[in-house]
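Left out: one protein chain. Kept in place: all the others.
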Amino acid sequence: MSGSGFGKCFSVSTWGESHGEGLGAIVDGCPAGVPLSLDDIQMELDRRKPGGQFATSRQEADKAMLLSGVFEGATTGTPISIALFNGDKRSGDYKELCCVYRPGHADLAYDLKYGVRDYRGGGRSSGRETAGRVAAGAVAKAFLRELGITVSSYVASIGSVCVDKDRLDLEEVLRNPLRMPDASAYAKAAELCRQAIEDGDSLGGVVECFISGVISGLGEPVFDKAHAVLGHAFFSIGAVKGVEFGRGFDSARLRGSQCNDQYAGADGRVAKLSNNAGGILGGITDGTDIFARIAFKPTPSISKEQRAASSSGESVQLSVKGRHDPVIPPRASVVVEAMAAIALADLAIQSLASKVTDVKSILKSRPSSFLQEQ
Amino acid sequence: MSGSGFGKCFSVSTWGESHGEGLGAIVDGCPAGVPLSLDDIQMELDRRKPGGQFATSRQEADKAMLLSGVFEGATTGTPISIALFNGDKRSGDYKELCCVYRPGHADLAYDLKYGVRDYRGGGRSSGRETAGRVAAGAVAKAFLRELGITVSSYVASIGSVCVDKDRLDLEEVLRNPLRMPDASAYAKAAELCRQAIEDGDSLGGVVECFISGVISGLGEPVFDKAHAVLGHAFFSIGAVKGVEFGRGFDSARLRGSQCNDQYAGADGRVAKLSNNAGGILGGITDGTDIFARIAFKPTPSISKEQRAASSSGESVQLSVKGRHDPVIPPRASVVVEAMAAIALADLAIQSLASKVTDVKSILKSRPSSFLQEQ
Amino acid sequence: MSGSGFGKCFSVSTWGESHGEGLGAIVDGCPAGVPLSLDDIQMELDRRKPGGQFATSRQEADKAMLLSGVFEGATTGTPISIALFNGDKRSGDYKELCCVYRPGHADLAYDLKYGVRDYRGGGRSSGRETAGRVAAGAVAKAFLRELGITVSSYVASIGSVCVDKDRLDLEEVLRNPLRMPDASAYAKAAELCRQAIEDGDSLGGVVECFISGVISGLGEPVFDKAHAVLGHAFFSIGAVKGVEFGRGFDSARLRGSQCNDQYAGADGRVAKLSNNAGGILGGITDGTDIFARIAFKPTPSISKEQRAASSSGESVQLSVKGRHDPVIPPRASVVVEAMAAIALADLAIQSLASKVTDVKSILKSRPSSFLQEQ
Partner (left out) sequence: MSGSGFGKCFSVSTWGESHGEGLGAIVDGCPAGVPLSLDDIQMELDRRKPGGQFATSRQEADKAMLLSGVFEGATTGTPISIALFNGDKRSGDYKELCCVYRPGHADLAYDLKYGVRDYRGGGRSSGRETAGRVAAGAVAKAFLRELGITVSSYVASIGSVCVDKDRLDLEEVLRNPLRMPDASAYAKAAELCRQAIEDGDSLGGVVECFISGVISGLGEPVFDKAHAVLGHAFFSIGAVKGVEFGRGFDSARLRGSQCNDQYAGADGRVAKLSNNAGGILGGITDGTDIFARIAFKPTPSISKEQRAASSSGESVQLSVKGRHDPVIPPRASVVVEAMAAIALADLAIQSLASKVTDVKSILKSRPSSFLQEQ
C-alpha cells in the first residue's frame, strides 16, 4: 500500500532514502498563482540542516532543485516537484548493520514487513527522509502566507529541562542551537546535552507548535477533524510518541467549568475568554490560535553499549557508530512546522466547499467559451 | 469535503444526527467469509449504551439493523450497512439553543463553517454520532478476531484519580460503571463524580487501550505509520485532547539508553526485553502489544452557570439543560476500541501487498475460467 | 478493497443487494445550503422504476427515506443518508441459480473472487443496485441546479434502430417507454423489442447524455481529466461496454483540420465554431455542452435456452427465469444521468481551488471568533 502520500486536496508525496541517489517531494493540488521561488524552499531546508555542537556532523549541502509547477515566479496549479541529491554518503559506516537490529530503530520492523531492507543509514526510515517533508512544507507555507496564516515552533523541553512559560522569549529561539525560547532553560539543557554526549547517550524532548492567523471552519466532521488530521501529520514524524492540543492531557484532570472556554459578545461578534481548546472545537477551527505539543523520544542511535540481536536471532552487544543528533527536537521543530503547514493547507482547501453560496460565487464568476452559430 | 469516511482499504462511512431519523454506518472492504451476526454488532452497541448513575438518562434502544453485506452468517465482500433509528428524541430540550453557543461545544464552529446547523442535541457533533462508529467497530473486531487480534480498554483516570498500575484487575472493569480496573480507585472516582454532579459540573479522564495478538508489519512508511493512523482515529473522537503511545510524553524525559527497547536472540527469533515503544517501531508493528493512552476533556455540557454568547454576538448567562454524561471516558472507552479496531483492520489489509511473494501466493492460486476452442 | 464509493470531494457510497433488506446511499461532501427534499429524490427514483411493456414486471414501491443531512429544507454539510427497503422479493425464483453460472452475468466472476455469493437475484451485481446511485444522483442534480448545470439523456438506439439526429424531438422522450427522441424510430424499436420478447431474447442499445450550462475549468490534469472521471462513472454501470465523448470513435477517422474546433473572437470572448470535442479540451471543460454516448450490451437474462455450467464444472442447459427488462437503456438512461451528475458535482468541487485568488476570496471573508483579554 502507498503510505508515502499525505493530504486529500493539497497532497504531498515524498521519496528517497538516506544513502540512495537523493530524495524529494511532489506537491499536487497547490492553487495557481501562489508566489514561489527556490529561495522559499531552500530557506526552510537550511533551517533543517544540522549545525552546531548538538547535531550530527554529517554535512549535506541539501541544495534543492525546483523541477516543475512554477512559471514566471508563481505556481501554475500543476505538480511541484522538488529534488535533493545526496552528497556526503558514507554507506560504509552501515555495512556492519545489515544483519543487526538496532534497539529503538525500525530495522527489525522493516525486515518483518518487507523481508528486505535498504540498511544504509536506515534507508527510508532515516530522519533524512524529512528533508522531502520540509521542502513540501515550504510550498504549504507559501500558500498559507497568502491566507495570512503563520506556523511557528520552538523546543519546550529537553530531558527534564522545561522552558518557563512565564518568560517565553521567541527571539531567543533563533539565538541558540537548541531552539529554546528561554535563555536560562537553554543553558541547563545545553549542559544536559553535553553530559549525554559524553556518556554516549541521547535525550528526548518536546516541541510546541502554534499557528496564528487561523481561518475558521477548517476541519471536517467527523473523521477529519482538524486535530485528527494534524495529529496524523505529527505522529507520522519519526520518534514522535505523544501529541496533545490546547490543554491536552491536563484537560483530563480538570472540571468542565475550568476547561470550557467561555464566551462573551463583543461588537456583534463572539469572543472567547480563554483558549484551553487550542483553537479547535468539535474538530473545526474557530479562528483563534492552534496550539499543539509533540513529544519526541530520545535519539535511538547511541554509542553506549546495548543488547541487540542479529537477523538470525542471535544476541549481540552493540555500540551504534555513525553520525547522529544526540537530541531530535531542535531540528525536528522545522519538520513539525512543515507537517502542520501541509495539514492546514489541505484542510483549508477541503473546506472551500462548506457553503453552497461560496461554491456559487467562485464557479459562476468563471469565464467560459461558448459555441457560436456559424 | 467528505470527512465522514475513515480507512483506505477497510473503509467506514458514518451518517446521522443526534435528533434526526437515525444514524448508521457502511463498512466497505471487509473480506468475504468473516463470520458476522447482528448479535456481534448489538453486543458492542449495548456496551456503549448509557447506564448507571454516572450516565445520561436519555434512553435509547439502539437496536441495530443489519441491512446488507452478510449472507448465511458471513460477510460476502460487499458493503455492510448498519442502521439505528432514533427513539427517545426530546428535541424540545434544545430549541432554546438554536441561537446560543454553548462553551466547549462545536456550536460556534459549525456556524462559522457552514452558516447553518442542526442545533437539536448537537446534531452531527453529538456524542451520539459514535453509535455508528461502534457498529462499524463491531465488524472490524469480527475481522480481527479471525486474525487473533484483540482490542481492549479501560478507564485509567477520572479527574485526579488514577488507577494503580501495580494492581490492575481487568475483571473489575466489568464490575463498575466507571470501567476502572482498580476497585479502590473506582471508589474514589465515584465520589468525585457524585461531587461533580452535585455541583452541576463534569470531569475529564484518560482511557487506556491495549491491543494484543498484533501481527507484525502493520503500518505504512512514511505518512501512514501505525501510530499516525491510530492517532488520527483516536483524535477523531469528540473531546479527545491528547494521545500517546508506549511511554508517550514520558519518553521525552528519558535518555536513549533508558527508552530503547533492547533485544535478545532466542531460539532463532528476536525477543524484546521491554516495550517502551508500545509495539510500534518506525511506524510498523513488530508483533508485541500496542499500548495507547487517550485523554478526554470534561463533558462540556454542565448545568453550572457559564458565560456564553448568542449568534448575534450578545453575551448571555447559560446553564446547559438536557441529559448528559457527567464524565465521558466510561462510555467512550467502547468508542476508543471501535476506532482502534477499524484503524488496525485497515492497516492489516493495507499491509497484504508488502512482499511480492505473498502477492503471488494469493493471486496465482486463484481459480479462473478459460476459453475453450469450439 | 472498497469499491462501493465514488468521488473524492462530493463522494457517494452505496450499499445493498437485490433481495436483501434494502439498499441505499450516503452522499458526503455536499455543501451546506442546497435546497433538497425527499420529493427531489423520489422523483428521480420514480423515473427509474420499471414500467410499461418493455420492462420487468417486478413491482417495487422504491419509496425512499431521507435519514440525515437535511434540516429545514436544505443540506447542512453533513452526510446525506438515503435508504430504500426491498418489498417485492421473490428470492425463490433464484434458488436454483445458486450453483449455476448464467452466461453474461457476474455469477462466475463473483465466485472466483469471493468464494461465496449472494445468489438471490444477482445480489450486489443486480441492476437493482443502481437505485442507490439514482438516489445519490438526485442530490448531485440538486447541487448542480444551484450552478445552472443540467444533465439530460435519451436512448439513441435499440439494436439496429437509431434515432435520426436531424429530427430529434426531446419531448418525445417523455412520451414513449423506450425514451427515444424520435417517434418513428420508436415505432421500429418497439417492434424489435416485441419480437425479441417473443423469441425469449433481449436487445442492446445506446444512451446519449448531454450536459448543458457547464462551468469551465472542471477536470483535473492529468489523470482526473473530466472525461476520464465521467468515463469511469459510466463504465461503472452494469452492462456498459463502450463510452465516447464528442465525435468519439469517429474522430479516429478524421483529419486534424476536420476534427479541431476552430475559434473566433467575439466581443472580447472566445467562441468555438464547432464542438467536436464534446465540451472538454485537455481534459478540462471549456463551458460548452458535454456530449457522451454510452453503449449497453443486451440484457444477459434471457429465457431462450443457452449452454451454461454449474459451479462444480458440469455443462447444463439453461433458460433464465425471473423478471427482467428485455432492453436496458430506457431505464439505464436515468442511471447514466445520475452518474454524470455525481461525477460533475465532484469535479466542480475539486476545481474550487484552481486559483489562489478564489481561495482567498472565500477563506478571507469567513467570520471568526477571537480571544478577548479578560
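Just so it is clear, A, B and C label the chains in written order, and each chain counts residues from 1 on its own.
Heads up, the rule we're going with is that contacts are C-beta pairs under 8 Å (C-beta built on N, C-alpha and C of every residue); 3 or more make two chains touch, one makes a residue touch a chain.
Because the structure is predicted, anything quoted here is derived from the model rather than measured.
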*asked:* According to the contact rule at the top, which chains on display are touched by the left-out chain?
replied: A, B, C
*Option touching the unshown chain, where C:T75, C:S216 or C:S333 are the choices*: C:S216
*Touching the hidden chain in the full complex, which residues of chain A are there? Just list them.*
1-5, 7, 9-11, 13-17, 20-24, 26, 28-29, 32-33, 65-69, 71-72, 74, 76-81, 83, 108, 112-118, 123-124, 349, 366-369
_Missing-partner contacts on chain C, residue numbers_ = 1-6, 8-9, 14, 101, 103-110, 112-115, 124-125, 129, 157, 159-160, 196, 199, 201-206, 216-217, 219-225, 227-236, 238, 240-249, 251-271, 273, 276-278, 280-287, 295-302, 304, 306-310, 312-316, 350-355, 357
*What residue numbers in chain B mark contact with the hidden partner chain?*
8-10, 29, 31-34, 75, 77-78, 143, 146-148, 215-217, 221, 263-264, 266, 269-275, 286-289, 348-364, 366-372, 374
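Criterion: only the chains that are shown with their structure count from here on.
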*Pairwise touch network: line, ring, star, complete, or other*: complete
*Please list the single chain whose C-alpha centre lies closest to the global protein C-alpha centre.*
B
*Please identify which chain has its centre, taken as the mean of its CA atoms, farthest from the centre of chain A.*
C
*Quick one: compare the interface residues of chain B with those of chain C and tell me same or different, with half as the dividing line.*
same
*Averaging only over C-alpha atoms, locate the centres of chain A and chain C and give their separation in whole Å.*
42
*asked:* Please tell me the distance, in whole Å, between the geometric centres of chain B and chain C computed from their C-alpha atoms.
replied: 36
*Where chain A touches two or more other chains, by residue*: 8-9, 216-217, 221, 263-264, 266, 269-271, 273, 286-287, 350-351, 353-355, 357
